[in-house]
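For this view, one protein chain was removed and the others were kept in their places.
Going by the order they are written in, the chains are A and B; count residues from 1 in each one.
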Amino acid sequence: MGDSATFEFVVGHANYWLFSVLMMTGLYVVVARGNLVKKIVGLNMFQTSVFMLYISMGRVDGGTAPIFPVDMEIDPAVIYSNPLPHVLILTAIVVGIATTALGLSLIIRIREEFGTIEEDDILVAERILAAEDDKAHGEAMGGRT
Amino acid sequence: MRHHLILRVVTKLLVGCIILFAFYVQFHGDFSPGGGFQAGVIMAVAFILYGIVFGLRKVQAVFPPWVVHKMVALGVLIYAGTGVVSLFLGYGFLDYGAFAPHHPSHGQHYGILAVEFGVGVTVTGVMVAIYYAFAARPARLSDEEW
Partner (left out) sequence: MATEAAHHTAMSLAEQLPVLQVLVPFLAAPLIVFVGHRGLAWLVAFVTSAAAFVIAGLMLGQVIGGGVIYYHIGGWAPPLGIEYRVDATNAFVLLLVSGISTIVLPYARQSVASEIPLRHHALFYACYMLCLTGLLGVVVTGDAFNVFVFLEISSLSTYVLVAQGSHRDKRALTAAYDYLIMGTIGATFFVIGLGMLYMATGTLNMADLAARIASQGANRTVIAAFGFIVVGMGLKAALYPLHLWLPNAYTYAPSAVTSFLAATATKVAIYVLMRFMFSVFQPAFLFEGNTLEFLIMPLAVMAMFAASVIAIFQTDLKRLLAYSSIAQIGYMLLGIGMLSQTGLTAAIVHLFNHGITKAALFMGVGALVFRTGGSFFDRVQGMGKTMPWTSGAIVIGGLSLIGVPGTAGFVSKWYLVQGALEKGWWPVAVLIVVSSLLAVIYVWQIIEALYLQAPAKDIPAGEAPATMLIPMWIMALACIYFGLATDITLGAAQAAAQGLLAGSSGMLSH
């Protein structure tokens, strides 16, 4: 591959690079951060990367916003972008908002019950609970590992 | 926020405009970008702004939580109900042709208007409900502890 071809390849796939980086960053944050709120933030980044993927997919070279004029006299020469991915992503965004709201409300409840939103502390608290169960009900008890 | 005179005055001025704009986006949705989703959020913003500046108690006096909860359900009922009406008129679910059998494009307008109204009601309700749910939570900690 020549230099220009490599350049073409890198720039021509810019949206995919962005998608991959954002997706991996989000996923990493979900896995690596112990703070429950940060996990939700990571999850949001992860979802947003998918939104970007879809939106960039809907772009047509030289296309304009896919809105027909009010008088419905459509000029066949005008190229419109593909509106379908946008519509799909509108739905996915709503799902994402619902997930975030639910996640945050769960965090509030966890904070009230456990007194912390750090995963490590919660694991300790749960391990103590599991040990208590174990003591009260005998024998090995799997618990959360 | 008692001391922020400018904020309070500007908010009072803005709330009306925001609601008006929400209605514009709502009912212009089948001609131009807009519709129930966006209008619902804009409408909710008006109430949330009012709540932030004047306090939860004041906004809940205007817009009580039970009304919000009913709105969430009502909007969905309007949406699905539109589909059920078309279904009982002998058409498919959400087939807007049912509302003006001889003018399918008119039927589309009526159908979309009804459905978008339902969406608007629900989105307003949901957004305000989320705000209420989080804001009404009694703080178990004082601000310093955070």
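Points to keep in mind about this one:
One rule holds for everything that comes next: a residue touches a chain if its C-beta (ideal position, glycine included) is under 8 Å from a C-beta of that chain, and two chains touch if they have at least 3 such contacts.
These figures come from a predicted structure and were not determined experimentally.
Under the touch definition stated at the start, the shown chains contacted by the missing one in the entire complex are A, B.
If you put the hidden chain back, the residue from A:A5, A:V60, A:V78 or A:A98 that touches it is A:A98. Between the chain not shown and the residues B:C17, B:A61 or B:V84, the one that touches is B:V84.
The chain not shown here touches chain B at positions 69-70, 72-74, 76-77, 80, 83-84, 87, 89-97, 101-102, 104-105, 107-108. As for the chain not pictured, it touches chain A at residues 23, 27, 30, 36, 39, 43, 46-47, 50, 53-54, 57, 84-85, 88, 91-92, 95, 98-99, 102-103, 106-107, 109-110, 113-114, 122, 126, 129, 133-134, 136-142, 144.
Criterion: only the chains that are shown with their structure count from here on.
Between chain A and chain B, the centres computed from C-alpha atoms are 25 Å apart. Residue ranges on chain B touching chain A, taken from their complex, read 31-33, 37, 130, 133-134, 137, 140. On the chain A side of its complex with chain B, the touching residues are 65, 67, 70, 90, 94, 101, 104-105, 108, 112.
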